[in-house]
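All protein chains of the complex are present and in place, except for one that has been dropped.
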Amino acid sequence: MAKYLLQRFIYMIITLFIVASITFFLMKLIPGSPFNTFQKLSVVQQNLLLEKYGLKDPLPVQYFNYMKSLVMGDLGVSFQFNNTPVTELLGNRIGPSAILGLQAMVLGAIVGIFLGTISALKQNTWIDYGSTFIAVIGKSIPSFIFAGLLQFYIAVKLGWFPVMLWKGPEYTVLPTIALAMFPISIAARFMRTEMIDVLGSDYITLAKAKGASFWQISVKHALRNALIPVVTVMGPLAVSLMTGSLVIEKIFGIPGIGEQFVKSISTNDYPVIMGTNLLFAALFVVIILVVDILYGIIDPRIRISGGKAK
Amino acid sequence: MEKVLQVKDLNISFHTFSGEVKAIRGVNFDLYKGETLAIVGESGSGKSVTTKSIMRLLPEHNSEIKSGEILFNGKDLTKLKDREMQKIRGHDISMIFQDPMTSLNPTMKIGGQITEPLIKHQNMSRHDAKERALDLLKLVGIPKPEIRINQYPHQFSGGMRQRVVIAIALACNPKILIADEPTTALDVTIQAQILELMKDLQKKIDTSIIFITHDLGVVANVADRVAVMYGGKIVEIGTADEIFYNPKHPYTWGLISSMPDMDTEDEELFSIPGTPPDLLDPPKGDAFAPRNPFVMKIDLEQEPPFFKVSETHFAATWLLHPDAPPVDPPVAVKRRQSQFLEMSGVNSGAVELEKRKSQFPGKKEGK
Partner (left out) sequence: MINKENTISKDMFAPAHVDPSKSEKIAKPSLNFWQDSWFRVRKNKAAVVSMVILVILIIMAFVGPLLSPYASDTQNTKHNNLPPRIQGLEDVHWLPFDGTLTRRDGAVYNAYEVRKIDAYYWFGTDNLGRDLFARTWEGTQVSLFIAFMAALIDMLIGVSYGAISGYLGGRTDSIMQRIIEVIVGIPNLIVVVLMIIVLKPGIMPIIIALSITGWTSMARVVRGQVLKFKGQEFVLAAKTLGASDTSIIFKHMIPNMFGVIIINTMFSIPSAIFFEAFLSFIGLGLQDPHSSLGTLVNDGFVSMIAFPYQMIIPSVMIALIMVCFNLVADGLRDALDPKMRD
């Protein structure tokens, strides 16, 4: 297990290093200067700024400096927000994003697992068709379209929830639902397949042959076995939430990292783009690793043998 | 002898995309107290379906018991409510499955799986149930049960897992034990061990066993009586000796000649030509007719009734009809028949046979 973790950790570092390098060089490839958007700057002033940020150094020197400060945990300063350090900028905004992401993840997992379980238990009934329908819809329709429709019909037309902004728990409801639709549907479909698979397995027949009741079979025997593989989709789902959060935060005007990212794309604020990218990449690899470890912990077959999680 | 289970005119169909598959077409048999009844037949002959229907374990959404009764303790199992059936399963009737690698819950400790029926059916406390589970593990020959009880199935070998499954099945001292090909998935050496164990335990707890298999060697080893199934019907039923040494149905002849024995020398092993009937559209007349080398016109017209060979031996083939021409069974069968006649000391041509029950464990182990 320790060897496996070490190997995974090394992979993680390599991935992050590659992401950082790609981000750096791609940013350098972009024509034009980050200060073009400040129309009032003269050429001389622009040159001064470039000098100040070290943008006139040779590329390898810039790369080396960038990597060095990265290791120190320094992501540089924003060009657009009065030289605020990127880490501070992201730090200020991580709260709403984290709340939104966690809420959507929890809602998605609970509702999805519930829907998947009942539709497997009541296979080929209207309950099953209903939840399959929800799953297809949730999987197919992009979250920003949900967001738009929810915002228009629930907030604007019915006025049940605030249309946008981030001022209290009631403001989180619509964005959470919009963001959770995808995890709900993926978890539901996966859970349904796993559950049907488990229900058809020999050990469930044996449990029946022992005289176990419907609920004992579904909860004690089937649910646990079906839940274990569902953990594996949680990683990719968490990642999809990151993608989703960009648009959801933009639509609902939530002061999170995603909204910041979209803004900095439109203003060519490279340090912020690079910083956010690295943050996303780091979150991504950490989540995938955590999910793998979690899988190993809850599946006794892997826990004991200490083998690979995949 | 006391009948513990009676299956009467059982008809079961599966509803599939292609239509109704008549998997069981009028099966009758009785199970006596303390005996081992083997049901043999090739895949798809309906042997597993029959036993699953006794346990009511057929998939609910596409299977249907069209008619018939399964009488146990004066109750018709086909008509019981789910809750009542749950009380019988694992308590009065329990089952061992074919593949021990998949029949244990991978995420539940062995102990939990054995104690489950004890707690459910005998209202034992957790502690008592655990004690009993330890005894059971010892009984089925698992070393160091105190350690094993807290382990997961993947830490057990196939043979050990089957022992655990047997322990679970025997937990509540059931009246009937259904073993659905319990040794098929095991190595040959382990097979013998498991068979020995089952014979041993049967003596100890005096249970009746229905033993499903397609392996005649196993049958010879364990069975008191044998029922041969073909195309969703029992085609021949009798004591093990009668079936092995005096088979009457051409299908049984085929089965027996395809089994190697000590006397098989250079002869090529026999195989039954053709394929099992399509139960979506069962053929008119005798289902075995198309594969029967001795087929007669009547076979294609009418289903044969059961002809009585002895008090315990019945076969459904027109060849036993007085008008049927005499036929020449395969060499292996003739050899066996002559042995049978020597054994029973009756002259050739006699139909009335002394009713005999083989001693259990069977005499024929050396065979």
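For clarity, chains are labelled A and B in written order, and residue numbers in each chain start from 1.
Simple rule for what comes next: contacts are C-beta pairs under 8 Å (C-beta built on N, C-alpha and C of every residue); 3 or more make two chains touch, one makes a residue touch a chain.
Not measured: the values here are computed from a predicted model.
Among A:171, A:203, A:280 or A:295, only A:280 touches the chain that is left out of the view. The omitted chain makes contact with chain B at the following residues, 17-18, 273-275, 278, 280-281, 289-292, 294-302, 305-306, 318, 321-325. By the touch criterion stated above, the residues of chain A touching the omitted chain are 11-12, 14-15, 18-19, 22-23, 26-27, 29-30, 136-137, 139-142, 144-145, 148-149, 151-152, 156, 239, 242-243, 246-247, 250-251, 261-262, 265-266, 273, 277, 280-281, 284-285, 288.
One rule holds in what follows: only the chains that are shown with their structure count from here on.
Put simply, the C-alpha centre of chain A and that of chain B have 55 angstrom between them. Those residues of chain A that touch chain B in the complex are listed here as 123-124, 201-203, 205-214, 216, 220-221, 224-225, 228, 299-301, 304-305.
Taken in their complex, chain B has these residues touching chain A: 55, 57, 61, 82-83, 86-91, 94-95, 97-99, 102-108, 116-117, 120-121, 152, 154-155, 165, 168-169.
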